[in-house]
Every structure is written in C-alpha cells, then in structure tokens.
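Note that this complex is displayed minus one protein chain, with the remaining chains in position.
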Amino acid sequence: MTFEIEVNGRMRAVTIERAGSMPARFRVTVDGASRLVDAQRVGDFGVSMLFPESGDASGAVQIAPLSGGGELLGHIGGRTARVVVNGQRTRRAGADTVAAHGEQAIAAPMPGRVVRVLVGAGDAVQARQPLVVVEAMKMENELRSPKAGRVKNVAVSAGTSVEAGRVLVVVE
Amino acid sequence: MTFEIEVNGRMRAVTIERAGSMPARFRVTVDGASRLVDAQRVGDFGVSMLFPESGDASGAVQIAPLSGGGELLGHIGGRTARVVVNGQRTRRAGADTVAAHGEQAIAAPMPGRVVRVLVGAGDAVQARQPLVVVEAMKMENELRSPKAGRVKNVAVSAGTSVEAGRVLVVVE
Amino acid sequence: MKVLIANRGEIAVRIIRACRELGLPTVAVYSDCDRGARHVRDADQAVHVGPSPAVESYLRIDRLIDAARRTGADAVHPGYGFLAENAAFASACRDAGLTFIGPSPDAIALMGSKTAARAVAMRAGVPVVPGTDAPLASDTSDDEIARAAARIGYPVIVKAVAGGGGKGMRDVEYPADLRDAVRTARSEAGSAFGDTSVYLERRLARPRHVEVQLLGDHHGTVIPFVERECSIQRRHQKVVEESPSLAVDARLRERITRAAAAVAASAGYTNAGTIEFLLDEDGSFYFLEMNARLQVEHPVTEMVTSIDLVHWQIRIARGERLAIDPARAATPQGHAIECRIYAEDPDEGFLPSPGLIRGVRAASGPGIRNDGGVASGYTVPVFYDSMIAKLIAWAENRREAVARLSRALAEYEVLGIRTTIPFFLWLVRQQEFLDGRFDTTYLDRLLASRKGESFSELTDGDEERLAIAAALDAWFRATAGPSASAPRAGGWKSVAREEALR
Partner (left out) sequence: MKVLIANRGEIAVRIIRACRELGLPTVAVYSDCDRGARHVRDADQAVHVGPSPAVESYLRIDRLIDAARRTGADAVHPGYGFLAENAAFASACRDAGLTFIGPSPDAIALMGSKTAARAVAMRAGVPVVPGTDAPLASDTSDDEIARAAARIGYPVIVKAVAGGGGKGMRDVEYPADLRDAVRTARSEAGSAFGDTSVYLERRLARPRHVEVQLLGDHHGTVIPFVERECSIQRRHQKVVEESPSLAVDARLRERITRAAAAVAASAGYTNAGTIEFLLDEDGSFYFLEMNARLQVEHPVTEMVTSIDLVHWQIRIARGERLAIDPARAATPQGHAIECRIYAEDPDEGFLPSPGLIRGVRAASGPGIRNDGGVASGYTVPVFYDSMIAKLIAWAENRREAVARLSRALAEYEVLGIRTTIPFFLWLVRQQEFLDGRFDTTYLDRLLASRKGESFSELTDGDEERLAIAAALDAWFRATAGPSASAPRAGGWKSVAREEALR
C-alpha cells in the first residue's frame, strides 16, 4: 500500500508492505529507499517504530488529529509537524510559505472580535505581513499573509465579531 | 429509559429522562426516589454529575470496562466497585459472597502454573477457603472458594500450566 | 472552613488540592463552557455562575457571593486573574461574612492600583521607575497624555492601572504611536479587568524582571522569600520563571528582599503578595508594581524553599501566625524553573489553539512538578487565558534544572491541540538562555529576528520518521492492524449509534 505523505510541506511516497511472516515487521520504502521497520500501535494515536537495520533505533511518534479542522499533527520528542496523508487534509492558510500559491483566503482560526484591519483592497503585501488583528482568548492575535501578493478584498471591519472559519481577507 | 444497575451486588432500578429543555439536565429516579442531575460525559469513560437539589454536590465517576472479561468497574474518588448494567456482564466467580449461589466454577484469572491443589473432590469447604495456588506474575496467588459448599471436582494438578479462564475447581 | 474558589483552570485545581490536604471541603464555580472542566469534577460542590464570557460569570461578584451563600462556603479564594485584585470583590466577601483568602480590601485598593502602589513604594524609601504619578482618566486629552509622555521621556510603556500578565500594556517608541497605544491598552484593560484606567512609565533599556514573594500574617509579621527571575517575557507576558536569579547574589538578595518587605509593611499588607522590581545591569533596582495575590509562578518559590504558599494563604486567613524561619524563606535550596504551557501555536505567532484534548501524558518523575488544569477529553475553551499547565523542574543547580526541564518537555504529550511545548524545547537550547544572559527584551528581540522557521527543529531523519509513522498509522487504520486501532473525529459517535442499534 502506498501513501503520499506530506510533512512540513515536503512530500514523500511511502510504501508499506508486510515483511515476511513476522507480525510487526514491515518493509517500508520512502522515495525508493527501502528499510525494515518493526512497528506497533500504542494507544489511540501512537506508533512505536524500531529500525533493525539502523542500529535498532527507536522512534516513538503520535499522529493525532487537531481539534476542529481535522488536520493531522505528528508529535516526536515534544516537537510537532503538520502531516497530510494522501492529500486528504486541506492545508491551513498562512502556515506554509513554500506552498502558498494562488489565491489565499485568510480565515478566523477561532471565534473572536476583529480589533484592527491593517490593509485595504488593492494593497500590496509581503509574506508574513500582518493583515488583521483578532482578539480571542483575552489576547490580540495578528493574522499574517501566507504569501507576497495583493489584497483582493477585505470582508470585515474593526469591531466585527467573527465565527471560526469566517473569511477575513483574501490575498491573490 | 430504565436500567437495572448492580453495584457491589446491590441492584437498583435507575430511570433516566431528560428534564425539560436544558441539554444536560436529567430527571433520575432510583428505586422510586427522584432527583435532578446535571450530567456530562468527560473523556472516554467519565461522567461528571452535579446535583442541583442536593447542595450542588459534584460527583465525578469513571465507568470503564475491565481488561479481558468485559466487566465494568466504577471509579469514584480512587475507590472502585463492580458495576453490572442490565445484567449483561457475568459476575466474576469468587468475588461476591452474598450472591454466590449454586454451582460455582473457579477459573484461572490469568495464565500461570498451578503450584498446589489444596482440596480434593468431595471436601467440604468454607467461603473464602483457599482451593488452589497459582503462580503468576512472579507471585503465588491463592484462589478461594466463593461460597461454603462441597468440592464437586478438581480439574488440574500441581505443575499444570493453565491459560486464563481454564476451570480449576468446581464447588457446589 | 469551606472554601469557594472563584476561579478556573490550573489554579482552581491547585487550590482544591491544597484544601483537600488541609481537610477543607471546596466549592467550584463554572461558566457554561466550563461545565466539564477539571475543577468542577474535583471540587465537592460546583455552582454555575453564568455564560461563558468572564464578565458574565467569573467576574460577576453578585453571583459568586450568592454561590458561596447557597453552598454554605465561609471562605473565598480568588486565585489569580479575574477578581483576585478587585477590592470591591474582597469587600463584598467581607460584607457577606466570608473570609477572603488574600489581602484586605484596603491593601488591594492601594497596591492593586499601580499608581497608588508607586506612591507607597516611594514613601517606603524604595526607588520607582519614572512615570505618571496618577492614572490618566478616561477623559484625559491626547495632548495632556502626550505632554506627560514627553516629560517622562521615550520610550514609554502604557500600562493598565489594574493590569497584570501583560494585558492592557503597550510599548511606545515614538510620540506618533502614543494615541493608538493608549486606546488599545484601554480597550484591552477594559475587557480584561473592567477598568480602562492606564498610566505611563519610562521603559528602561535592558532591565531584568526580578520579583519578591511575600507572606504577611495578621500579627504584624511579613516574610520575604528568595527572588524569582521572570525576565523571559513575550510581549510583557512571563513565559518562563525561575528561582533564584543568576543576577542576584546574597548581598543583593538581602537588599531587595528588605526593600520588598518594607513596601509590604508600609501598606499593612497581609496574606500572599509579590513585589515586582526592574533590575538594572548595574545592580540598582526599581519598584515596578505589587501583585496583591498569589501568582502563576508561585511554584518555583515553593520548590526552592519547600514552603507551601497556598497552605499558608489559608492558614493566614484563619488567623494563624507565620511559623516560618525567615532565613529558610530567603535561602534557595537548589534551582527551580517553570514553563507556562499554553494552548497556542508558536509557529503561527502564538495563535490560540483551543479545542478538544485527545490525550495527555504529563511529564513526571524525579524533580518534576506538573500543575495542570486539563486532562484527556477536556476542551480548552476560547473564552479565557489559554494556559493549560505549568511544568516545573527542580534540581541542585540551574544547569541540571534546565537539563531536567528539557527531558520533561520532550516527554510531555498533549494531543488534539497545539501547545507551546516545541517553543520551550527550542528556547532551552538557546545559548543566552543557557548562560542566563537575558533581560525582559531578550525574547521579543529573539523572536523578531526569526524568519518564520518552525520552533520544531526537525532533522531530515525526524521528518522521515514522521512520514513513515503517518503511513503506518494509515495502514493500521486501513487494515485494523496488530493491535487496537483508534477512531478519528466522528468515529466515536458512529460506534455509539451502532451499539444503540444492536
């Protein structure tokens, strides 16, 4: 079975096959390079891996869906990375400068109140330039542009209360 | 909806009805006595209850299936009690002296090795009298009679390795 | 004594624990969205006090007093935040015959107002940072404010008089930005504290934030504790605290703790409180403000002194005399560091990341304390501060404490939401942090110098492991593999429905 796995924006083709008759052994091929993996599910979201051909290295990973969007987040040693399996999950706007092409809608990540709108339709913006400030969870949060481009339209004004997912600004 | 709930061997008829239009409010009737309960599921097995008519008392309970047998164990403040819902779960032999009537099979609770058999067929035994010693998890464990009665038969001898659930002795 | 805890989250849980240990029953309060929260489950009683927005629940004095009356509580612990430094609340408790576990209403009014507190410090002979002596009333003209700022000298900071935790606070580098800064600070202060008053203060160049915890009883004894170092701040919000401070030696400790005690004594202060100072590179220190309450970072003091501050808050409120050796309180044993773990995405500018927590494995083991307010199955609501836990590491010295903290952060798992754990793992590897070479501007400067890289510094090998694990995870789900597989969002409900149909 082959999966298209995207981690931090980089795509890898990962093929999983059972290795012989041993129950937990897999032959895993990543972009053509093959290795033996001893894998076991641990708990609801954990995968414990051992690499017999790489000095018996141990790798413990959790792959859990993020609340709300259904995005997957991979956890390894306290650090995290977004994971997309077979392109099923839509990428979150603004999170990835490499892959942010075309028209991008900047949506409210949670319910809140628009405190300030920092750009107007037609403005040229840089990647990571703040566009809108939304107050939520008692803090003001800047929403930034995922790419360099031009503001196509601004859908809210200061003082508006917004629900999660509401499109605030579109950058093209 | 009415449930027959057995806790520590005592049966109660518990009726659950929604109370008015409030989402988490229930009218709960236990053996005829009715009370209002504000109830919410928390996590996989937790139930958080508030009792508005009893000084807003808070009760946090976990009702989780025991590994293996499918028995339910209720947890409250670090203490536990066996719970049976609608008689669906078979009672574990030997655990309840009150309800232990009729023929009782004493089974191995886990894989192990029979170290000693302390009774023979036909022996009279007292409730909680040790019948068989099984070594498991590096300790010798005495399996006791669930009731006073007579040993009907002994199905194993010292040295036998047994699987979980294997009947060792029957007391009638 | 039955204690109503007028708060939520980790601090409510921490206070319930203290009450349990002292054999005292507890009453929790909750808003709509906190019905399933841990403090509600852990308390003996729990009273609903209103809708989710804090102004309609946790900030409603009338409802809190009523909750105490209904449940027969005779004492109230305010925690921190919300009404902890609200003199009207302390008064209302007193008027309702409830013991307020904190300072007197007068002391709160005095020290809770940042401007009045500055006057107290000056009277006690403790230097203060240059600033406006009185709050700027809401009708103060822009011109007047501009003149005050010019008098103090730029850069200035606009601060909420009732402030705390970096809320209602704005840096102003240039005169042109002053008006907007005052306006946003007022608006934030209003929604956070219900008070829009602000004042101005000169911003020092590279100060450290060093603070002194105090306890005062009702018999005239005030005991200051070894200092806490809280210079690691993001936008004026503390994110890492430790004790002792590398910048404070025994002599300076003697001077700064004595100054703190003098301010508290001159305010007639009782119960727990903290005097915050700015410490300049030359060793001179300035009174900044007093926090008339228990603080988020109190555990680091507890860990280096082995004194339980919340137990003492309750004992002081019951009229007990402070039976603490002052030398023990002022002498650190080892070193403790705390990280505030937030439900925030550090890689998205620390955007809040509320939602359902699908799994928690808190760090534990030797030298680790975890003060948490959440558990698996709990939902982090969007309405409040997003701190979900505090992780504190203790060891014999700072180097070992950092190593232990690092170990604990790597084993801390929170699934379902984003947290600041990856940020802390990154921070504890920065050379300046390891060397203790930082001031309150350090973290913001460091963050500003970054170019959007993830705090989760993954090697190619790690990325590949994640990719392999994700593929295996998908394979297990597709084949219901070797051991029990887990449901995705939505799966649980369908199982439940399936069961219902049987």
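Odds and ends about this structure:
Think of it as A, B and C in the order they're written, each chain with its own count starting at 1.
By our rule, a residue touches a chain if its C-beta (ideal position, glycine included) is under 8 Å from a C-beta of that chain, and two chains touch if they have at least 3 such contacts.
Quantities reported herein were computed from a predicted structural model and do not represent experimental measurements.
Every shown chain touched by the omitted chain in the complete complex is listed here: A, B, C.
One of C:85, C:188, C:289 or C:302 touches the chain omitted from the figure, and that residue is C:302. For the chain missing from the display, the contacting residue among C:69, C:234 or C:361 is C:361, taking the whole complex into account.
Of the listed positions C:60, C:253, C:404 or C:418, the one in contact with the omitted chain in the full complex is C:404. Residue-level contact of chain B with the missing chain is found at 1, 3, 5, 7-8, 10, 12, 14-16, 23-24, 26, 28, 30, 37, 39-45, 47, 49, 59, 61-68, 70, 72-81, 83, 85-86, 94-95, 97, 109-112, 115-116, 127-128, 135-144. On the side of chain C, touch with the chain left out of the figure occurs at residues 13-14, 17-18, 20-23, 36, 42, 299, 302, 306, 308, 310, 333-334, 356, 359, 361-362, 364-372, 375-377, 395-396, 400, 403-404, 406-407, 410-411, 476-480, 483-488, 491-500. Considering the complete assembly, chain A touches the hidden chain via residues 24, 38, 40-44, 46, 48, 50, 55-58, 60.
Following the convention adopted for this analysis, only the chains that are shown with their structure count from here on.
Chain A and chain C have centres, each the mean of its CA atoms, that are 29 Å apart.
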